[in-house]
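Some chains omitted; the rest stay in position.
For clarity, chains are labelled A, B and C in written order, and residue numbers in each chain start from 1.
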Amino acid sequence: MSEKSKNKYKEKIGKSPGTLLYTGEGSTKETVITLISYNQEKIVSSTCNKLEQLLPMLKPGYTNWIDIDKIQEVPLVEQIGKHYGLDGLVLEDILNVDQLPKLDDHHNYIFFTLKMLSLEKTGQIRQEHVSFVLGNDYLLSFQEKPGDVFNSIRKRIENQYGRHRRKGTDYLLYSLIDVVVDHYFIIVEHLGDRLAELEFKVSGKSDQRLVHSITELKREFIYLRKVLIPLREAIRKLSISENDLIKEENTKYFDDVLDHVNQVIQDLEAQRELLGSVMDLYNSSLTQRMNNVMKTLTVITTVFIPLTFIVGIYGMNFKHMPELEWHYGYPVTLGVMFVIGLCMFIWMKRREWL
Amino acid sequence: MSEKSKNKYKEKIGKSPGTLLYTGEGSTKETVITLISYNQEKIVSSTCNKLEQLLPMLKPGYTNWIDIDKIQEVPLVEQIGKHYGLDGLVLEDILNVDQLPKLDDHHNYIFFTLKMLSLEKTGQIRQEHVSFVLGNDYLLSFQEKPGDVFNSIRKRIENQYGRHRRKGTDYLLYSLIDVVVDHYFIIVEHLGDRLAELEFKVSGKSDQRLVHSITELKREFIYLRKVLIPLREAIRKLSISENDLIKEENTKYFDDVLDHVNQVIQDLEAQRELLGSVMDLYNSSLTQRMNNVMKTLTVITTVFIPLTFIVGIYGMNFKHMPELEWHYGYPVTLGVMFVIGLCMFIWMKRREWL
Amino acid sequence: MSEKSKNKYKEKIGKSPGTLLYTGEGSTKETVITLISYNQEKIVSSTCNKLEQLLPMLKPGYTNWIDIDKIQEVPLVEQIGKHYGLDGLVLEDILNVDQLPKLDDHHNYIFFTLKMLSLEKTGQIRQEHVSFVLGNDYLLSFQEKPGDVFNSIRKRIENQYGRHRRKGTDYLLYSLIDVVVDHYFIIVEHLGDRLAELEFKVSGKSDQRLVHSITELKREFIYLRKVLIPLREAIRKLSISENDLIKEENTKYFDDVLDHVNQVIQDLEAQRELLGSVMDLYNSSLTQRMNNVMKTLTVITTVFIPLTFIVGIYGMNFKHMPELEWHYGYPVTLGVMFVIGLCMFIWMKRREWL
């Protein structure tokens, strides 16, 4: 999940600070630009591959949501950047999939980037770099991988559900961020399930693979926190933003998302702390198990070693050993050994070793 | 206690941000709305199930406390929200039982939510999502589960005990929060008792179930802190609020509750730290126990293995072993072995292994 | 020391927030009110049991120090509260022995509460709830248990030592707090001594009781910190107070006490950290001890088990064992075994197991 292709940074070093470079993995599918233009009465949606096709379709005065589905096509991103007058540093951040969440306020547009996390069917966490540019009558959304996470929003706009059609681009931005944050709850819940499962397994048996599972879970907690802490900061900036692009009546929505992110973070921290307990549980279970093994060894040894000594005595070949001549020497010896063994057994029983 | 029904979040994701959805467990009992209207002279209390029945009973100029007993009935909550002009996000927070404590100031009303914790007879902690809406002449209280936690307040109002009848809705809000916070002391005290019990048990015997008890206690500490930290923040906001709904003469009461919450938090933190010691205690008790087992094993082995070697020597079948022919060979050998065993014993006594 | 009587909180819950309730342990002695009235020229001191006796003795214009020796007598505290116009919440805090240190500024009087800690002859720490109310020409001091901690101040006032007689109630308050804080140094020093003793013992022998001592010490550190952190905050508020009851020329004294409290806290934190080391020391000493036991076991086993095998060989009853017939078979075998044992011994000596 947080794997990086090696030497990625090395490529960049020789280059000028402003050189645009896509840092994610390649993909062979074609980029799709989806445009949805709507106001309270009308809605038009269309799809294309090139900027030249897109431009004539934009409707001034409408809310234009331009969703670019794949950011591997660097020249397209560059053209869009030029058309909307985006700063070179913003374009760099759109293309850099390692960029952590942040908000940049450029007066006439606001740049916002975050990580979309979703759960794949295999239980693995899929990570996607998503960026937004909020303008006066347009919202650009850049997705790393083609996907249908924003489909629910699209449908709601088309079906005139919710407040979308009455509200502008800032409310649209809120909805999109809200969808992403809602997915975090699922991820944290999923990690919580894995944690509970681990806790259950850990006291059942001591398998070294469990420690690996714990480490892996820890790595994902660490990754999530790395992504969530700057996200909180970015959303906080949105909700206190004095930029006119965010209407004052809508800041309450961003406050609400902020509240959700805080809740995710607190759930995460609580789980992280519990993970430490699971490691403790594993370690003490390991020691407990060793204790049991040692006890068995000690019990067997303690009972039989003195008895073996006794039978060794009567195995000696001295000429003059009166006991050997006695008629009941053998059964008496067996009896004595039985009594000794029994005493040992009782003594250990009392010390709760059995 | 902090268990969540799985897949809860998934349901929500497709929906519009403003869709109202109850996130707790169901209940078959009917919702009960209890209205108590009072001023310094008069008091009227009544009960109903529907908003239409309630509305004509409200008395303007009186302090109207409307207690909704179960929030599973989403449409009722929605109607009340509409009637009092509550924001959709507030209604969402009323219905979302995972919402952490918070305060939202909406100028003409204040929304406050917290968790009611109470101790069931089984020793388990019962958690309830409770929300308040403070208006000018009304206080709405939403409880997740029907219960009698606020009965003491109700009685005091009816019996004209305390300052209730002279003071308005803000003092009523304070009383209700105070009751909830008082219950936290009981919970923390109860956890403290369980901790002391664990500490006692842990050095008595090494049972793997104890580690589970420690983990469980830790989980409850983590949960309590998760609930208390935002509660402190919310009450702090109340006590420094500049909203006219909180009269300046009454802020001292909220200061006092804040002080109580701080005290609960400090007790909690102190106990959390002690819990770490209990784990240490358990681990060192485990090692100590292993040490004792090892010592026994070593003592037995160390004494008997050399002696067994000696008797082995005289069990050899060599033709020419002069000792075997000696008349006192056997008793001398026994004597020598006794002396060797004694020396071993003394040596180990000195090293404090016995 | 931090023990609480159970169910204490439960009693309170049904009651009105303003209900006065003494939360400490009972005492059969009678309450004693000691009044010392002084100015630069005159000093009058007297003792009584009731408020009615006290009131005529107060001297306006003098510094009136009214020391109430036991707070179990709730009605007396209530009467005094009424006479001086104290808030109900203040009276509650005076009577609640679990109240942590705090300062409440009520314009015409300042309420200050802290914990008096003293060392009993048995080495145990005695804890007492002490409250002060600072007015214009009076200082009320409420002590939980009768004691002589403030006697030194009383003597100094009577004997015209120090600055007391020239200065007013605020300087008196400072002196009393200073005496209490000076006692904290003794407590921390005493805990430091116990820590040093533990550190010494811990490497001497591994006794499970030592772990209990460590836990106990930790509990007292935790308690002390719980009491000191809010005390620091309360004194800080005093030293920056803009209330005219604290004369500006006297704030430097409160700065000085604040400085002392900071120093106690830092000593405490340093010792707390060292306590962690003592636990480490104990654990590694436990492991070291186990290592030594294991080594002994291994040495004995490693030397004698192969030898026992050899003597076993010549104890076999095969008809055709040529060695048994040899004349020097026995001494040669003994010799070989001696050499083998010696080699083993040397090998283990080299690995530093002996």
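Observations, loosely collected:
The rule we apply is simple: a residue touches a chain if its C-beta (ideal position, glycine included) is under 8 Å from a C-beta of that chain, and two chains touch if they have at least 3 such contacts.
The structure displayed is predicted, hence computed values, not measured ones.
Identical protein chains form the entire complex, numbering 5 copies in the structure file, with 3 of these shown.
Operating definition for what follows: only the chains that are shown with their structure count from here on.
Steps from chain A to chain C, taking the shortest chain of touch contacts, total 2.
Copies chain B and chain C of the same chain sequence form an interface built mainly from non-equivalent positions, shared numbers / all numbers used being under half. Centroid distances from chain A, each centroid being the mean of CA atoms, peak for C.
Here the CA centre of chain A is 43 Å from the CA centre of chain C.
Measuring from the averaged C-alpha position of chain B to that of chain C gives a distance of 26 Å. Looking at chain A, one finds that residues 315 touch two or more other chains. By the touch criterion given at the top, residues 2, 4, 6, 8-10, 12-18, 87, 89, 98-100, 102, 205-206, 208, 211-212, 214-215, 218-219, 222-223, 226, 229-230, 279, 282-283, 286-287, 289-290, 293-294, 296-297, 300-301, 304-305, 307-308, 311-312, 314-317, 321, 323-330, 333-334 of chain C touch chain B in their complex.
Chain contact summary for the complex, chain A toward chain B: residues 152, 156, 161-163, 174-175, 178-179, 182-183, 185-186, 189, 192-193, 199, 203, 252-253, 256, 259, 262-263, 266-267, 270, 273-274, 277-278, 280-281, 283-285, 287-288, 290-291, 294-295, 297-298, 301-302, 305-306, 308-309, 312-313, 315-321, 352-353.
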